[in-house]
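FYI, not all chains are in this one, though none of them got moved.
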Amino acid sequence: MVKIKIFSVGGTIDKVYFDKLSQYQVGFPSVRAILGSLPIAFRYEIESLLRKDSLDMDDADRELIRRHVAEESCRRIIITHGTDTMIETGKVLSDIAEKCVVLTGAMEPANFKSSDAVFNIGVAVGAVSSLSHGVHIAMNGRIFNPWRCRKNRDLGVFEEL
Amino acid sequence: MVKIKIFSVGGTIDKVYFDKLSQYQVGFPSVRAILGSLPIAFRYEIESLLRKDSLDMDDADRELIRRHVAEESCRRIIITHGTDTMIETGKVLSDIAEKCVVLTGAMEPANFKSSDAVFNIGVAVGAVSSLSHGVHIAMNGRIFNPWRCRKNRDLGVFEEL
């Protein structure tokens, strides 16, 4: 059976609101609740590596992600990540051979009624099950090469360079 | 830019409840509202061919679908379809060359809070954007060859034969 390994590192997709603090922080990996509530026919394992807004990630964080991806026995990997620096992380991973890695995230927290989280995770699952290898960004329903795309912050979409 | 043509033919994914009739019928293509509310970066066009429960589909219906798929200028095609006979329709389409066709649907109507519709449409989008050609079934987060899968009605999932 198909097996997919999922690493979660934070980002808007996992942001939750804490009334007591009157603020908004990265919480549990939302992909856990999303996949947990769906009729799924593939095996998967979710591992939380970080809980960071991607603007707060540094080289050490990206090296940690890279090490886990390189050492992972499973060939198909999805990474849920903040959208602001998802491309940087994609570039850092792009020399890992013989794996199919798809990074995704969301423009709105999974907890929002209007969130793109469930759709994006679906796109990532469809892509990682169909592509042979390489590192890819799955955002806004498109599959991008991290070296040839950028996040258009004004329009709130990823686009090809 | 990537363009995807989407044909909707009915199924549970589009079932809605009519209080006045105290019953449950196939309504508008739910994929319209689903994609319409998301930050999407590909062009798409939705065409409703039928509004049928797939148990009510016959050879004439499948021939209609086949004709539209064969004559469609767009290479990438998604079909939202009832899950009960999605595999039959997939087989009927499987000799169409030079297109990438992905059939999907849902076990629960898109209008349900717990529906798999959004996730499945995401998987179909990810698959049709990644696969080169051929006809595929995208259900339960897996991509299947219609000649080598079946719907396990007891478990409510599609599985490989």
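Think of it as A and B in the order they're written, each chain with its own count starting at 1.
Note that in this section a contact is a pair of C-beta atoms (placed from the backbone, for glycine too) under 8 Å apart; a residue touches a chain by one contact, two chains touch by 3 or more.
Everything numeric in this text was worked out from a predicted model, so none of it was measured.
Colleague: Taking the 2 displayed chains as part of a homomeric complex, how many copies does that complex include in this file?
Modeller: Full complex, one repeated sequence, 4 copies overall.
Everything that follows uses one rule, which is that only the chains that are shown with their structure count from here on.
Colleague: Quick one: report the Å distance separating chain A from chain B, using the average Cα coordinate of each chain.
Modeller: 26
Colleague: Would you pull the chain B residues touching chain A in the complex into a rising list?
Modeller: The touching residues are 2, 34-35, 37-42, 107, 114, 116, 118-131, 138-143, 156-159.
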